[in-house]
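One chain of protein is taken out of this complex; the other chains stay put.
Our next item is chain A:
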Amino acid sequence: MAYADTPENAISVIKQRTALMNRCLSQHKLMESLQHTSIMLTELRNPNLSPKKYYELYVVVFDSLTNLSTYLIENHPQNHHLADLYELVQYTGNVVPRLYLMITVGTSYLAFNDAPKMEILKDMIEMCRGVQNPTRGLFLRYYLSQRTKELLPEDDSLFNSQFIMNNFIEMNKLWVRLQHQGPLRERESRTRERKELQILVGSQLVRLSQIIDDNFQMYRQDILPTILEQVIQCRDLVSQEYLLDVICQVFTDEFHLKTLDTLLQTTLHLNPDVSINKIVLTLVDRLNDYITRQQEEEPNATAANAYLDMDVFGTFWDYLTLLNHERPDLSLQQFIPLIESIIVLSLKWYPENFENLNKLFELVLQKTKDYGQKNISLESEHLFLNLLSFQNNKLQMSSSSTASSNQSIISKKHFIFQLISKCQAYKSILALQNITLQKKVVNKILDILMDADTEELTDNEPESKLHASSRDKFHLVIENKLQVQRLLSICEPLIISRSGPPTNATSSETNIDEVFFNRHDEEESWTLDPIQEKLAHLIHWIMNTTSRKQTEESRIQFSLESQLEILLLIKSSFIKGGINVKYTFPAIITNFWKLIRKCHMILQYLLKKRADNKTLSSHYSNLLKQMFKFVSRCINDIFNSCNNSCTDLILKLNLQCATLADQLQLGEISYDFFSQAFTIFEESLSDSKTQLQALIYIAQSLQKTRSLYKETYYDSLIVRCTLHGSKLLKKQDQCRAVYLCSHLWWATEISNIGEEEGITDNFFRDGKRVLECLQRSLRVADSIMDNEQSCELMIEILNRCLYYFIHGDEAETHISMKYINGLIELIKTNLKSLKLEDNSTSMMTNSMNDLHITGDSNIKSNVNPEDGSGIADKDTNVAVGSDGTYIQLNTLNGSSTIIHGIVATASGSKLLHQLKYIPIHHFQRTCEYIEGQREVDDRFKVIYV
């Protein structure tokens, strides 16, 4: 009996024989049809078929045999007896066709109730041993399993399960054996073939699970041990991986739960190459799904959570310890995913229990240390990244599916925070990683914390305060200093190391210092740094969350100190950042300011309500001063660590502090900060432009102070300020600084603190000094060589004069009408000479400038008398800023101002030419203003334009 040479021929032979068989059956020639069947089945003996091809043949044969089986059943008692046939077919000479026929006849016989079912089944499965060839044996046994599917005795599940298990065991043996056949070099293809066949073996376990139904007793006592024993015994990689996976998949979750330790124990005895983590992950997935389902079915019932009493984590933990002990060879690559999956489990089952996580992380830590931290290879790096940043974990902490994404993010945030604050080992592991990785991880953590926060903010906006309080439970609450400490220590890699794009900083640790210093030299200037910005954000976030708690519990007076402590904690941790403090400390200082204000409020409250409680109020006033000292310290820190790169910032911070102190009536402190500002100005500011700016800023701050009057602090400060102004390098700067300083002797109302012009009478005003200042600046303006500049400055001074003229009596301000008229005359003369000069030049370039000069009427309509200065053109305006810079205004685009370079050299001669018109137009507008004022104020009528 030979078989066809190609699979195609084989199929055609099978089909042909099937047709013959069917014909014979229709003529009731059973013997002949059996012969045809036997010939057909011979094709299944072909040893040269790949599993795929064999399967194709098998399918065709199966259908054909189904026909035969149907016939046998229909004609059973009348035309033949199946018991006889069962014997008859055993005369078939070849074992494979014989067994197929036997099974076909035997299972047909099983369909009848009078058949000795068990005997037949036993016999069939016993005889199947005759086929020891893996592929053919597998298919034969699969055929047996398929045929007997519906026909097993109904009442005897033990027998059935034994039957199927027996079949399964034999199939598994065959399957494993397939690996070891043939030459060694074909091993790969063997493995591939085996994978193709695996479903045949797996189907047996599926059958088993159907048979068992919910008979746990049987499962635990008979089935599982046998199967697992089999799995262990076969010592085969493919088989163990696949079968355990199938076991995890096909049996119910409850079973797994109850036999968890057995299952886990099994994995200890597997082939060392088996990836245990996959199996455990599958198991964990199953268990997690189970919990989810339980919760969905009965969200509130505790009865449903009966299994929760079981210490699932404990089981896993014991297992892990054992595994670690028995398999020290497990690499991190295998170990970490394992831990990860158990973390997932723990999160699902015990969302509140961070002890577990800590334990797990400790284990990883220990493991990592065992390997030596230097040996963390690149491959394992991404594992750590995953582990530490929980990328693989679908962190759906709020397990109900109804939870919105927002909530889940919040809970994720919660989780991360809890993790950081409760799991020490987490931090230690993080610390073992290289810097780049640490940064990545911390970055991710911060992203999570912040991301949710911003969302929260947007959420809160439309909501009323009442709602906000109800949402408080979703807010993260920092409970104590320790948490902050841990959070900060987590962030340490970001704080300490020099920031920058992570890709650049991949160099090893030894290089980092070099990089650091190089950068230090290169980057004196400020660059936008997302990481540092994030850290600054973090500071605000921490402070916000801490203050949120206080509003909730309304214990302001107690928490102020703790907030202070936290802030100090932050400060002390961020000071490690070296040069980076310039990014982060402003945030800290700002928070100090907030605290200071809060403290002040408390103080006020105490004074108002409980005036008697001296000790408490003195405590707070001390605290207040203390905090200012801290701020001062912070500023010094910035100064010390950043040298000259951010003096401007320091100056401004000082001034702001001074202003704040002044507002809180702390003149002394305010003076201190002002003097600090001056020190900075004197010692560190060298650029003339910044100097002017700084002076203007100082003057602005000083002008609004109210608490410095005692002990002539104010006087000395403003004198110093003016003096600095008059010593500026450029004359126009001097001029401007001095006339601006004139305001320092002319305090104006600040309506916020209840001052009102005309009612409040104790303004600090000294008209004489004002006049002095103006005169001095006029002198300087007069002495400037550049006529245009000179004119412009004079006009600006005129404007100042007009201001004082309006705001004070002549007697007070000492700025008389006469003085103004004289100034106007002076300007006019200067302008004339300017025009003269202009005419001579315009003679030469008249054609070019026609357009601009004739625009006078247009310009007038455009002039805005309130505006200090400006020149109008048809499409461009050039103006002079308060510090003397030229600003080009684009009128076509509405009000948007484009700062177009400092001097118009770049813009070409056309623009340069226009500069001449600046003072002229400015003067024109001033004159118009004066004329306009005449209608309101009679005094203006005596000013001649």
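The rule is short, and it goes like this: a residue touches a chain if its C-beta (ideal position, glycine included) is under 8 Å from a C-beta of that chain, and two chains touch if they have at least 3 such contacts; residues count from 1.
Just so we're on the same page, contacts and distances are computed from a predicted model.
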item: Undepicted complex member, UniProt protein name, chosen from "AP complex subunit beta", "Protein FYV10", "Vacuolar protein sorting-associated protein 26" or "Eukaryotic translation initiation factor 3 subunit F"; value: "Vacuolar protein sorting-associated protein 26"
item: Candidate in contact with the missing chain, chosen from A:P7, A:P51, A:G106 or A:P134; value: A:P134
item: Sole residue of A:K173, A:R286, A:K439 or A:R706 that reaches the chain not shown, by the stated touch rule; value: A:K173
item: Residue among A:N22, A:S50 or A:Q90 touching the omitted chain; value: A:Q90
item: Those residues of chain A which, in the complete complex, touch the missing chain; value: 45, 87-88, 90-91, 93-96, 98, 126-127, 129-134, 136-137, 173, 177, 181
